[in-house]
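As you look at this complex, bear in mind that one protein chain is not there, while each of the others sits in place.
In order of appearance the chains are A and B, and numbering begins at 1 in each one.
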Amino acid sequence: MSRGVLVDTTLCTGCRGCQVACKQQNKLPPEETTFFAKAGGYQNPADLSARTYSLVTFNEVENKNGHFDWVFARRQCMHCEEPSCVSACLVGALSKTESGAVVYDETKCIGCRYCLLSCPFGVPSFEWEKTVPFVRKCTFCFTRQAGGDAPATVNGKALDSEQRARHKETQTKPACTKACHTGALMFGEREELLVEARNRIRKNPKRYVNHIYGEKEAGGTSWLYLAGVSFKKLGFPMHLGERSFPSYAKAAKDGVPHVMLGVGAMLGGFYWYNQRCAEVAKKGE
Amino acid sequence: MKLDRRKFLLATGVTGASAFLKDLFGVDIDPSEAYAQEHDSRRGKITSTICPFCGVGCGMLVTNIGGKIVNVEGDPDHPINQGAVCSKGAAMYQISNNPRRLDKVLYRKPGATEWEEKEWDWAIPRIAANIKRTRDAGFIRKDSRGRTVNRTENIACMGGAALDNEECYTYSKLCRAMGVVYLEHQARI
Partner (left out) sequence: MAASFGRGAMTNHWNDIANSDCIMVIGSNAAENHPISFKYVTRAQQNGAKLISVDPRYTRTSSVSDIYAPLRSGTDIAFIGAMINYALANDLIQREYVITHTNASFLVDSKFKLEDGLFGEVKDGAYTKDTWKFQKGANGVIRKDTTLKNPNCVYQLLKKHFARYDFESASEITGTPVGDLKKVAKTFVGMSHRPEKSGTIMYAMGTTQHTHGTQNIRSYVILQLLMGNIGVAGGGINALRGESNVQGSTDHCILFHIIPGYLKCPTAGNTSLQAYLDKWTPKTKDAKSANWWGNYPKYITSLLKAFWGENAGKSNDFAYDYLPKRDANYSHMALFDAMGRGVIKGMITLGQNPAVGGPSAGQERDALGNLDWLVAVDLWETETAAFWKRPGTNPADINTEVFLLPAAGSMEKEGSVTNSGRWGQWRYRAKPAPGDAKSDLWMLDRIARELKKLYAQGGVFPDPIVNLAWNYGDGDEPDPHLVAKEINGYFTKDCTVKGKSFKKGQLIPSFAYLLDDGGTSSGNWLYCASYTEKGNMMARRTRSNLKDDPIGLNQDWAWCWPVNRRIIYNRASCDAKGVPWAPNKPVIAYDRVAGKWRGDVPDGGWPPLLKPDGTQDPKAKYSFIMRAEGHACLFAPSLKDGPLPEHYEPLESPVANFMSEQQNNPVIKIWRPEEIGDSKEYPVVATTYRVTEHWQAGAMTRNLPWLAELVPDAFVEMSCEFAAEKGIENGDRVAVKTPRATIELYAVVTPRFKPFELKGKTVHQVGLIWHFGYQGIAKGESANMLTPMVGDANTMIPEFKAFLCDVRKIGKGGVA
């Protein structure tokens, strides 16, 4: 079973508990900022980076009912079903686990950065300022998911069974989803989250646009989104199609199975294609 | 892909945390050790606290390992936040691990341009002597109409909304004993 997160942007109050909880979990250093990264509210920093694995975006937009709305969305690794970064990696430093997380083994990484180029969401970041740099991105709190037994005691007192169950449940969630108080971030099995998302749209068609972002984009992602406005207005890439990026490369890979570099180059090509589409899309606006 | 334990740990970015711990605490620990310390909470001492920021009163759990606070996150048992946090609560870790925290008594002589570091044994008697000198100089036993008022109008005391109740109470009590009437705190502003 593959896990995911359903992000319901209509429930988000933009408190950014998730963004700082991510920093706390990963003990990430701060970014230098001077003002807000862009118009539309209080977003900071401007982009994901080796210091910022997740980011709340602020968007002043018109909603589907024609009313002004202030919408908070979220960026982090989408943990694709068929990740192009995994395919692009020449040395197998990136892998998609059964539980859904796309994880990174820095002992294998050679620093080629094809993963950066291939990602349709522009997620992985490189530690440019370090002498021995690595790639950084959201880990889906894989360690929390794997570990996280309830503590034996709190304040020196043993927990009862109800408390233990509660601790185990919350401590195995990704830190951001645990932090969220309104339910805007819902952690669970991807298939169940899709059912939940469809139910929400069906029950409340006025509230949502009829689109679960991530259900099909780039072949599907572990992170899924609901919104009351078009995802385009929230800055989501809209040109990705429904096929996973590696599937385009599959033919080439099958033909010349040992020429890994070729596959990398192919996916590098997708980076170009990706950027190109984005530019075209921008011009069209 | 099959991961052995060490690779698994490395893959998930624990090495970053280990390097961080090294930077911060000067402790060089093996990544797997770091994993165990960070995530096998049975090894840490966990205490509950209440977030020091707004008045919602969310519960937080603090993990202490080796005398250092290594993790602060929402308390799943707490009926209000049930493990959740906002951006301020999530940043509590940096209240404890912060080079900007004051850790010495600082003293500034009249007219001086810099602080100097002092010891408590020097500061407390000097503060008490200041209080006594000022109080004794301005204490009012009776008002103009001859009524007993027993107050001092030349000392002001402020603050308290960030203190514990036990501190607020003793502060309120001590100020009244000193005769302080200019007694105010954040509730009014």
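As a working rule, a contact is a pair of C-beta atoms (placed from the backbone, for glycine too) under 8 Å apart; a residue touches a chain by one contact, two chains touch by 3 or more.
All values derive from a computational prediction rather than experimental measurement.
**Q** Omitted chain: which shown chains does it touch?
**A** When the entire complex is considered, the left-out chain reaches A, B.
**Q** Spell out the interface residues on chain B facing the chain that's missing from view.
**A** Its contact residues with the unshown chain are 45, 47-59, 62, 64, 67-69, 72, 77-82, 84-92, 94-96, 98, 100-113, 115, 119-120, 123-132, 134-139, 141, 143, 145, 147-189.
**Q** Residue by residue, what part of chain A touches the chain that was omitted?
**A** Looking at chain A, the ones touching the missing chain are residues 10-17, 19-20, 23-24, 29-39, 41-42, 44-45, 60, 68-72, 154-155, 181-183.
By our rule, only the chains that are shown with their structure count from here on.
**Q** For the complex, which residues does chain B have touching chain A?
**A** Residue list for chain B touching chain A: 1, 3, 7-17, 20-21, 35, 38-42, 44, 46-48, 61, 71-74, 76-77, 81-87, 89-91, 93.
**Q** Mind pulling up the chain A residues that touch chain B in the complex?
**A** 15-17, 19-21, 23-27, 92, 95, 97, 103-107, 136, 139, 142-144, 146-155, 163, 166-167, 169-171, 175, 178-181
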